[in-house]
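One structure, pasted below without further comment.
Removed: one protein chain of the complex. Kept in place: all other protein chains.
Chain IDs A, B and C follow the sequence of writing; residue 1 opens each chain.
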């Protein structure tokens, strides 16, 4: 197994640099590691990268995904049943890095597995596995001093989350180890909830821009290529999670062959990709 | 319907006078009026008198025969279902008197129907129906001044109940309207309960004799001709209720013709009668 | 002080009501009990122990509670609840069970026997007997037992011997009959524990004495709050909470005392439980009192959605107080009681029993006609938990 040497430039920064040059916006999705199995998860990561995803958020499975909606709760349960956990998620990223050293990988999930591994041990292992950043569902910056220090030491970013009601001190913090992009959540509520209107999204992005110099990506509630396109017009990237997971599950129900399934996945990704590119390149 | 004229001498006193002359003891039973129907009740009274019963206690049906055992509770319920009540019980006695003016009839039961009729009204109607006395299950002498006065006025007796634990003031009361005999209950407990030994019965009778000059009859728990005979040796009479009711119910279950049933009843009564006479005349 | 409610014409009588209409064999037992009670009641040590138990075992005093959001009108007197549902095992039966068991122990008896319908009196008696290390036998009709499996288990957990009665109506009346018969056969060791101030003397006086704590507490709590009530209402079942509450107000003629009876469906001729207002003078369960009976003196089945009110007899003190005009009567129907209980739950977060719902429904009518500075007290003898299935029917 080839080990990727630590990078000087974080892949997330590199990605935004490249996209800026191409005048394009980032398209991001989320998948839970080991849902439904380690091998299929790995295949999906490759399909994502191959069909136009710029950055992948990888959920590390947790027993109590309390802040998520039903879709992602169930994905967590399938992944746990397949033997998934934080350590296996790192294995997955390491395996992905054997063929892809460019697509940024961001770990996303709950804090207990992270604190259990220890902040320093976690940061070191994550960097070694080729991970570029961390989104912690239940780990606000005001609690994260020690974790952020460990991340900084190993060249990883903690990605700040910004909600409309959040005060600047809780997301616009400049500190080594905090960066990558600002994850802008335009609606209050769990994952898989209702969509915000494009006006509301634009306002939320506008507010983020006033407070932070980081690139802004918008997630939560983006459910169609059309909305993704609208989001891309105002933000630097768009994140689609629940809508894609639900869509892929639907495909699966028809019991396609692996090849057919991955074609479907690629097509779906591309429909979003094209909508985004059309709206922003045009 | 022929009305019996009020008697000068109470039939109970007359009975004991006669029995004393014959050197015999009284044999008494109990039946609930209208159990299982008015007509059959009347037939039974006649069969009783014809086969050796000296005195009949007639239960007037009550909805809540709280002091009785299961056998007599059920008899009350059958009687109520057949339309029985205090007024119908008086009708029954009146009908019996058309053919028998000698056998003393004693009403037995609970006080509520009596107070509802009114003491004076009740005493007048009872006397008119040919009744000679009253045993009230829940009407101790200490509560009965008004009732006893009314009974006295119409030539009826309230029969005092005596239990081993009872103080003399509660049964050995001399007053017009109290008399007939002393009902000696040798065991404490509801009807249909366990039998007392003949020694215990003898002691109870002995105690009653010391306190009262009335004839002594023993009831509660006499269940066999043998025990009846033993009782008759020490008392002036013996009362058998539950045992006979149970026995008659058993006959009934074999669905005999009326004639066969009444033969059975007569035979059973006679077996007690003979045992008593044999023990006391011998 | 036990005699607050006694206007005796002769011993054991309240006016012309009361007495000892029992099998004569019980007379010496009742005489001993009366002597035992008089001796205990005049013994300060007995009161000290009783009070200690009421506080540290039963969980008294129980609170008074305001329900400002309940009335459907504005203005009118405020309504105050006396919450005896907040005692151990949830109800006022405990008051007299403690008193009677304490007395039985003092008289050298080693066991108690009682009857129970809903299980409340049985649970209270079983708990107290356990505490005193006394044997406890409880009779319960088979039909009632089948309807209240939890209550049965609870009595057994307290170590009581539960006897299921298959006789007759398989309900309270056969249980009472069985318990009395057990007592008749075992009166040298067993005390009969009465759940209500009914039955032969001295039971009415004794149970009333042990329940007086309700009225005393209420009066004290009201006086501390600077009010005396204009009316005091209680729904009448056996009458234990009614007598207990009224006892401290009966000698104050400016305070209306209102006994609320169950009108059942309220339809003319349908069975109800209104024996104080519509009953006849009769002799029932050991006393001369007002009863539901037909013209022949047969006892009528009482009916109410509130099982605790469906009793055809009445406490002789209450019969007397009603006859003398000191206690008024009102009725409430099944539907009115249910509505009152539901509205109280929704507006105040308090779930009272359907029995108390009758008093609350009546209290609303009474309070409406009064001034805002006035107060009306409503007795809540036990919690509505037992009535949840009646009150909320999933469609």
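Here is the rule we use: a residue touches a chain if its C-beta (ideal position, glycine included) is under 8 Å from a C-beta of that chain, and two chains touch if they have at least 3 such contacts.
Predicted, not measured: the structure shown is a model, and the values here were computed from it.
Peer 1: List the displayed chains that the omitted chain touches in the full complex.
Peer 2: A, C
Peer 1: Please identify which residue in C:128, C:165, C:250 or C:291 touches the non-displayed chain.
Peer 2: From the options C:128, C:165, C:250 or C:291, the contact with the absent chain belongs to C:128.
Peer 1: Which parts of chain A are in contact with the chain that was left out?
Peer 2: The missing chain touches chain A at positions 62-70, 73, 77, 80, 85-87, 110-117, 137-143, 160-163, 165-167, 170-171, 185, 188-190, 193.
Peer 1: Need a quick check: the contact residues on chain C for the chain that isn't drawn.
Peer 2: Touch with the absent chain occurs at residues 55-57, 59, 62-66, 69, 83, 85-90, 126-131, 133, 150, 153-154, 156-159, 342, 345-351, 384-385, 388-389, 391-392, 394.
One rule holds in what follows: only the chains that are shown with their structure count from here on.
Peer 1: Counting only chain pairs that touch, give me the topology of the graph as line, ring, star, complete or other.
Peer 2: Per interface graph, the chains form some other shape.
Peer 1: Quick check: how many Å separate the C-alpha centres of chain A and chain C?
Peer 2: About 68 Å, centre to centre.
Peer 1: So the centre of each chain is just the mean of its C-alpha atoms; given that, what is the distance between chain A and chain B in Å?
Peer 2: 98
Peer 1: As a quick test, compute the distance in whole Å between the mean CA positions of chain B and chain C.
Peer 2: Taking the mean C-alpha position of each chain, the two centres sit 38 Å apart.
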